[in-house]
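See below for the structure under consideration.
Removed: one protein chain of the complex. Kept in place: all other protein chains.
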Amino acid sequence: MIQIENATKTFGQGDSAFTALRDVSVDIAANEFFTLLGPSGCGKTTLLRLIAGFEPPTKGAILLSGSDISRLPPNQRPVNTVFQNYALFPHMSVAQNIAFGLEMLGKPKAEIAKTVDEMLRLVRMEELKDRRTSEISGGQQQRVALARALAPHPQVLLLDEPLSALDLKLRKEMQIELKRLQSETGITFVFVTHDQEEALTMSDRVAVMNAGRILQVGSPRDIYERPSERFVANFIGESNFLDAERIGGDVTLAAGGSFAAAVPEGVPEGKVSVLIRPEHIRVRGGQPEAGELSAKVETVVYSGDATTLHLRLATGEVLKARMANAPDSDAAVPAEGQDAAVSIAPGAVTVLRD
Amino acid sequence: MSEATTHRPTYRPGELEAEANAADNRNRWLLSLPALVIIVCAAAGPLLVMVVYSFLTPGDYGNVKWEFSLEGWIGTLVQRDIFDDTLMWADAHLSIFWRSLSLSLITTFLTLIFGVPTAWFIATQPPSRKQFWLFLVTVPFWTNLLVRTIAIQELIRSEGVINLVLLKIGIITEPIQMMFTDFAIGFGMTYVYLPLMVLPVYAAVDKLDFRLVEAAHDLYAGRWTAFRRVILPLIKPGIIAGSILVFVPSLGAYVTPRVLGGGKNLMFGNLIELQFGAGRNWPLGAALSLMLMAAVMVSLIFYVRVTSREQADG
Partner (left out) sequence: MADARKGYSVRTLPGFAIVALFTLVALYAPIAILVVFSFNEGTSLAIWEGFSLRWYRQAIANEAVQDAALRSLFLALSASFVATTAATMAALATTRTRRFPGRTIIYALINQPLMVPEIVTAVALLIVFAWIKVWTGHTSMIYLIVAHTAFCIPFAYLPIRARLETMDMSLEIAARDLYASRWLTFRRVTLPLMWPGIVAGLMLAFVISLDDVVITEFVKSAGQETLPTYMLGQLRRVVTPEVNAISTAILLAGAILVSLFFRLTNRQS
């Protein structure tokens, strides 16, 4: 559907030059909910603007369904954007905003009216169609922005952190709403966010970006469970990083214990770093048995649904373990200062590329 | 999923950006063009022609002869004795320069005295009333300068309201001659340029963070000490802006001195006019104009320097 080929984008010149994108290549499939995830300044919004045509790439090209659109101005690309600040036209009503794109495409009046009604229904804004955009709430503005961008039925919908201005409850609702709209319309969504939870909940695939590069592309499960790099693992969820020695598909932790591990391409044998998620670790009081590591409990933090333990391993490394709380689990959690036995769930160890 | 690509686009690095930038630059210049052409034809261009004219020889009945001459520039400061060609300082010109400078400075000073408290007063009003007071100061600013000068003229004439009232009360027995004096010019300029002082000072006071003044009071400063040590330095950019805004048009004033100063109390602007009227010495007039322009430019550059340094400090 959309192919980004070796896109580089540099702003400014000389000493003040800033490279927002570095040789980024990615293919986004039709009907996909694709998310660009990364911290602010990682280049995700720049990539979106390149696809929309608001900026030309410094190097590289953008293809849509196999044809080059790098030179097309935004009004000739079958791509629409939901802006972060919504960018609703303040001098037009809700309905006029939604009709704008259709008018510009020169659609007949009757068809425009029909589509606008459809869109209003789709985003549940029928009652407010004659309101000025300044007279409706942030969440409603958000839905109007969505309807306006969907009305011309673009091949691709670009969403630039559209939920960031909403409060938590509304954001959760809109996440589900967006997912529903995407499957109902069958339009390819490219969604930009810095919120890892949002990305994992909504996406078919996620691209994790940092410092102008795409580090990893994969399903939410891949990204979370099989991160290829330390940055990805760190950015998404809580992580433990341990030193280990790899031989083939097996790693031996410096702290002891051998595990079968997932290994990304291009990692040499020998010393490696491995990731273990805190919730994949079990802890019990007492001395370790075979296959368990010995540790000392340093702190115990209760946080409602779970309890997090900080454990000091024999190597001096600190391991975080997160254990779900159950009504009777209190006795099972060792106290601070106690010795503990640590077991790691099978398949929980992932080798990182670093 | 990636579709079969029929051709791989290859762009040189920066090619697309260069195209977009070139188009953007071209559009911006094209859009600016009408304004630029008009201004070059009827403002900037003629100034350059005037530079040429300042180096020509005066014509017998005004205008110029196309012969190179430095007389225009020399004539700004010295004059030739009609009989023996000796050079001496052009006292008439020097006294006019001095009048222009001193009256402009006095005007600036007086507008400061009246303008700063006014600006302060307006800026410290509650927001609802502030707009109203500001409006009151702005209206005279945009109303006809000639009309405001006429209003002053009628006020200070020998048969004007001021003299009439003073005669009635018996303070004076003869009307005071105020018209056609330097006093009249200074008074008139202070009146017409006062809003130019109030507006920028107002803007500065309006931006003032009054917590700083409170901090000064908290640290045992009295009202005047706080004003001198805290407030004044903070609103200085506004005061400098206002001073320049008053000084520059005062220096180049033409209408007010013409109406209130009459034929004898000339200022720089009137001296220039004289060379194009009765004086019939266009090169001298051109040279004087360029001198005035240079003086104004120096003031403006000084202003830009000071304000940019203030901003850098802040």
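We call the chains A and B, going by the order they appear; numbering starts again at 1 in every chain.
Quick note on the criterion: contacts are C-beta pairs under 8 Å (C-beta built on N, C-alpha and C of every residue); 3 or more make two chains touch, one makes a residue touch a chain.
On a predicted model such as this, the values are computed, not experimentally measured, just so you know.
Undergrad: Thinking of the whole complex, not just what is shown, which of A:Ser25, A:Ser67, A:Asn85 or A:Thr252 touches the missing chain?
TA: For the chain that is not drawn, the touching residue is A:Asn85.
Undergrad: Using the definition of touch stated at the top, determine which of B:Val78, B:Leu94 or B:Leu136 touches the missing chain.
TA: Residue touching the absent chain, from the options given: B:Leu136.
Undergrad: Of the residues B:Pro58, B:Gly115, B:Gly186 or B:Pro200, I need the one that contacts the missing chain.
TA: Reading the full complex, the residue touching the unseen chain is B:Gly115.
Undergrad: Counting contacts across the full complex, list the positions on subunit B that touch the omitted chain.
TA: On the side of subunit B, residues 21, 24-25, 27-32, 34-36, 38-47, 49-50, 53, 63, 113-115, 117-118, 120-122, 124, 131, 133, 135-140, 142-148, 150-155, 157, 159-161, 163-164, 191, 194-195, 198, 210, 213-214, 217, 223, 226-227, 248-249, 251-252, 254-255, 258-259, 268-269, 272-273, 276, 282, 285-286, 289-290, 292-293, 296-297, 300 touch the unshown chain.
Undergrad: Which residue numbers on subunit A touch the omitted chain?
TA: 52-54, 73-76, 79-81, 83, 85, 87, 89-91, 100-101, 104-105, 148-149, 152
Everything below uses one rule, namely that only the chains that are shown with their structure count from here on.
Undergrad: I'd like the Å distance between the centres of subunit A and subunit B, where a centre is the mean of that chain's Cα atoms.
TA: Roughly 59 Å separates the two chain centres.
Undergrad: Considering the complex alone, what residue numbers of subunit A touch subunit B?
TA: It comes out as residues 1, 3, 5, 8, 27, 29-30, 56-61, 63, 65-68, 70-71.
Undergrad: What residues of subunit B sit close enough to touch subunit A in their complex?
TA: Going through subunit B, the ones touching subunit A are 1-11, 13-14, 16-17, 19-20.
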